[in-house]
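Missing here is one protein chain; the remaining ones are kept as they sit in the complex.
Coming up: subunit A.
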Amino acid sequence: MEQFKSPQNQNNKTNLAKKKKTSLLHKFRGNLKYQKYLFVYTCLLLPIIFYLGIRILPTLFTFNVGFRDWNLLSTDIQPFVGIENYVTLFQDEIFIKSIFNTLIYIILGVSGQLLFGIIVALLLHKINRFVGFFRVIYFIPYVTSIVAISWVFQWILMGNGIINDVLVNLGFPAQPFLNSPDQAIYVIIAAMIWQSIGFQMVLFLAGLENIPEMLYEAADIDGATGWQKFWHVTVPLLNPTIVFSAVIGTITFIQVSFTQVINMSMDGSGGPLNSTLSVVVYIYQLAFKQFDMGLASAATVILFLFILALTIFQMKVLTKKFDY
């Protein structure tokens, strides 16, 4: 689709742009049209300067910090230590644990989010009454403060909270939920999925609207069952949406696992026993609790490479072109 153009196309385009540029300078004098363009380009350039200063340069600087013994509070020169920080990190059990946890967050969280997003969108796509009402209901969690939601979940899930009341009344044993190193991470993932269903729903609804009705009619004529229609018409044509959702979902999941973990884990820092610790929370702890910017930057670089690899993987594996 539009956003996944082949590289050749893009090359042609940049070549064209270069040719235009030389002639643009030439024609500039006395040409009102090109002066207008200059103004527009200057305006467009400003956000780029901002973006460079706020995002790109600090990102590049992180690579530098990752190779140094950098104490945040120290005003002395920060000595260059090579890959020592990386070695320390890969020998650090807690860091390994946090990577492992992050994988669980992404795999379960993103697939859960996509699955429930599609289900809700399909259901909403079928109904004609109260559409707006249901959309609002499903979208509300997404616009609610993560912190507030986390604390409400804490209360609901505590030892004598409402969920355990229900469980006990049904004859099941009370569960520790957030107090258990085996359950806490899944509870947090569930809360994150619940919160993001609304966003996924909107994406998938837009995707579904774009599927021409005639394809379903044609499938009906061919005698396709509902399941066949879903699997051979809906899913392939939703593919771009799925890829987009998966990539965006992964990145946001890595980011928001911070707020949720900080507010829902029992000790506020990835507990119990680091079972809910994600890489971003650990980076935060390294940088601002232990003041070790070197280690934190090294961990950030690893996270960056990790996201990059994952995104490329998702684009390559998930993207397929379907023509009907």
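As a working rule, a residue touches a chain if its C-beta (ideal position, glycine included) is under 8 Å from a C-beta of that chain, and two chains touch if they have at least 3 such contacts; residues count from 1.
By our rule, contacts and distances are computed from a predicted model.
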Per UniProt, and picking from "Multicomponent K+:H+ antiporter subunit F", "Multiple sugar transport system substrate-binding protein", "Ferredoxin-nitrite reductase" or "Sensor histidine kinase", the hidden chain is "Multiple sugar transport system substrate-binding protein"
Out of A:I96, A:L115, A:A148 or A:V168, the sole contact with the unshown chain comes from A:V168
Among listed residues A:F39, A:F100, A:W231 or A:F304, the absent chain is touched only by A:F39
Can you list, in ascending order, the subunit A residues touching the missing chain? 32, 35, 39, 42-43, 46, 49-50, 53, 71-76, 151, 154-155, 158-160, 164, 168, 173-174, 176, 178-181, 266-269, 271-274, 285, 287-291
